[in-house]
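Note that one protein chain is taken out, while the other chains of the complex remain in position.
Chain IDs A and B follow the sequence of writing; residue 1 opens each chain.
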Amino acid sequence: MIRHILKIIWNERKLNAWLVMEYVITFCVLWFCCDYLYTMLRSYYGPQGYDINHVYMINMGEKPSEKELEDSDKYGFAMTFMERVKRYPDIENVAFAMASVPYGGTMWVGGFRINSDSVYIGLRQRHVSTEFFDVFKMKVDGQIFDWTDYADKDNVVISASGDNQFGGSNRDGSVWVPVPEVHTLHHGDEGETNPHKVTGRTEVIRDPYFEPAMSNVILPLRREDVSLVGDDKGNQIVVRVKPEADKDFAERFTRDMREQLFLGPYYLSSVASIEGMRTENDSLWGVKDRINSTYAVVLFLVVNIFLGILGSFRFRTQSRRSEIALRIALGASRRKVQAMVVAETLCLLAVATIAGTVVCLHLGDPETLRSLGIPTVDKVEWGIGREQYAINFILTVSFLALVSIVAVWHPARQASTTQPADALHDE
Amino acid sequence: MYRIYFKQAIQMLRQNSFISIISILGTALAIMMIMTIIVTEEVKTFRMAPEINRDRSLYIMYHVERDTTDGGWFSGLVPHDIVKEYLSALKTPAYTSFMNRLDDLNMQTTVNVEGLSDYGLYAARYVDASFWKVFSFGFIEGSGFSEEEFQSGIHHAVLSESTAKELFKGEKALGRNIQIAFTNYRVTGIVKDVSPVFKYAGGDIWIPYTSRKEGLRAGYVLLMATDKADFPRIIAEIRDVERKYAIDHHPKTLYLRGPENQKMRTMDLQANSEQEIREAIRIKNRRTVFVFLILLIIPALNLSGFSLSRIRKRIAEIGVRKAFGAKKYVILIQVLYENMITSLVGGLIGLILSYVAITWLKNWLLKVPEGSDIPLSAMLSPAVFAAVFVACLLLNLLSAGLSALKASRMTIVNSLNQNDR
Partner (left out) sequence: MTMIQLEGITKLYRTKDVETVALEQINLEVEEGEFLSVMGPSGCGKSTMLNIMGLLDLPNEGKVRINGIETNRMKDGPMAEFRNSMLGFVFQSFHLINSLNVQDNVELPLLYRPSTGRSRREQAGEVLAKVGLSHRMRHFPSQLSGGQCQRVAIARAIIGHPKIILADEPTGNLDSRMGEDIMSLLHELNREGTTIVMVTHDEHIARGTQRIVRFFDGRRIQ
């Protein structure tokens, strides 16, 4: 039977070559779509190193006044603020930070030296109170500093870039050190004072979706930097809300706490969920548009491929009505004839699959894509390995097989259930 | 003769209804995608109140200041100092307006009616006097402020209709006092609501930035030309500004991105130098070509498969036509013509579908505010129709060209015997 099928395929090789070509091209397109969607969605929805669910940012405002506040006053107001907010029943924890909150809009990159290295490289620095780790549920391997304890002032927590490497680049090049080997860090701005001692490590923190993660240095927030409003320094206040209290939290909190939070010149300005800030941020930078247009293009291609395969194979089978009829007239069972037509199609698909896989494994060059302005994701960075190929392969092949079988089987059934004489007469 | 071709084509479409539907659907989808992209681009640059001068506006949204000694640099919105010292002195633009960026949740300001402690948060736009010339606001009551009032730092505020309604609970707002960030202002104008999708004009409240203690440190610059033809001169003037700045502030250099016209603005280019912006445009164009190619080639591949199989069925017919004296090119034209009918029917359906898609997707695709309509002229312009026609023609040539050529080349005897090997 198989030999017979192969013979039929060979005899019709000219038409079949066209079909195989169509298969190979659609295979490659589908493969690419799978690959692209998978990496993109994985980097969009994948773990980011922090949990923003039930986290809100509280923005305070400052009434215009003639005299500047002293640092100690600022600290005092901040402590009162923390105390009052913590007492609010919906709140799990409160943290102060500088340029640290994801989607907060501010970001600091400072020059650091790693261990005894003499080269300064850029690292993302975050200054936070100890509660910050708790608010964002960041898992730390090692010890977290106590920001109120002077003895801990030089202790830091670090997070790696992808691939468990810590480091960064400057104008002349880059330095990378495996995370466990990073022990001390010198901050360029602080001159050659005491080095920062690495006491803990947290998971990779990913701020931008489609670009490689930066290495982070998380430092204790200094007392003199604490402020409830943060125009210049990027001061931020975040709270974690009890999950059951998340509904309408912003509204309720604003209503209940407004009076209590008139602290000196400060007043409660707004409460925003980090989730909402993420959405805002996405639309501002066109992230959602990008994902939506990718969906649109992929959907378009898939529908087209669906129509193409459906049409080609259905047509091919329809034009063989008389052949099918003849086979039945010569004594083949209907089921056998249908099985033969389907098997023949799958044979063609198998040939195309081999060719397509070879092409795809050699063609997926991210450089080409980048030169076309299509955002790509560094797969190694995201720990996407060979299993991706398997996923692409399985999805692509099963889609093509399914569509082909549907396309072929229906007319084959039709042809095999009509009277052979009628079908023969068609020619 | 073409009438007969037409009749036959229609008859064939009816006889092979399945393939016909698939072909037409495939074409329609491709045309829909292409049209959606084209119309989207069109609409983005279309003039819509209050941004009615989009066609003669240039934007500077970003600057880079480099220190040539140590390679350090600072970038961001355009600083006020540069606007004051250099850009306000530009000669070619009719108006130069400077306003704050307002596309962030954190940028809201407290507003309360004087005497009431209950405040709400609103998006406040800090602007200059030219702002009212560059944009066309629908004033319901009162007016904006003049250049003199702006210079004096007058505490006047213009409110949007719904803001006024919310603050004053439906009472008359004009002439009343309010507090913006706990500072007193007088309401001197009420305008129709402006959607936040208008990146430069939108907001709830408009006040002179000179009325704020801190002024406006950095923001967007909008240059409105008297005529589009002045654009090159304005750009040249900006480059002069950069040179002048480099001399005045040696060893620092300045780059003012753009100035970008509306079309470039919609591309969201990111660049830190002229070179980078050229490269970014090149990449965008390459991507556009790539996307259009994909959108044309995949359906063309499918359709050419169909037309090849259809031609196979009709080989004998072509033999007969030739036997009775049809020349090669006549056959070629006939096959293309028949396919053209499919393409055009598909194209028409695709065009209609694209309008449906655009209307449906107008929020995320076009950033057209809820409630305001896409101008019909943008969708029904001759340019759009020409584009559909060209796309159909291309699709048709790509898909039917091969089979048409094959059909016209075959010898008559082979055709009659249906022997295409």
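Before moving on, here are some points about what is shown:
Here is the rule we use: a contact is a pair of C-beta atoms (placed from the backbone, for glycine too) under 8 Å apart; a residue touches a chain by one contact, two chains touch by 3 or more.
Remember, predicted model here, so these are calculated numbers, not experimental data.
Looking at the complex as a whole, the chain kept out of the display touches B.
Residue positions on subunit B in contact with the hidden chain: 1, 3-4, 7-8, 11-12, 15, 316-317, 319-328, 330, 411-413, 416, in rising order.
Note that only the chains that are shown with their structure count from here on.
Centre-to-centre spacing of subunit A and subunit B amounts to 27 Å, using the average Cα coordinate of each chain.
Partner subunit B is touched in their complex by these residues of subunit A: 14-15, 18-19, 22, 25, 29, 59, 61, 63-64, 105, 171, 267, 269-270, 272, 276-277, 280, 284, 286, 288-289, 292, 296-297, 300-301, 303-305, 307-308, 310-312, 314-316, 319, 371-374.
Residue ranges on subunit B touching subunit A, taken from their complex, read 18-19, 22-23, 25-26, 29-30, 33, 71, 103-106, 108, 110, 119, 121, 181-183, 213, 268, 280, 283-284, 286-287, 290-291, 294-295, 298-299, 301-302, 305-306, 308-310, 312-313, 364-365, 420-421.
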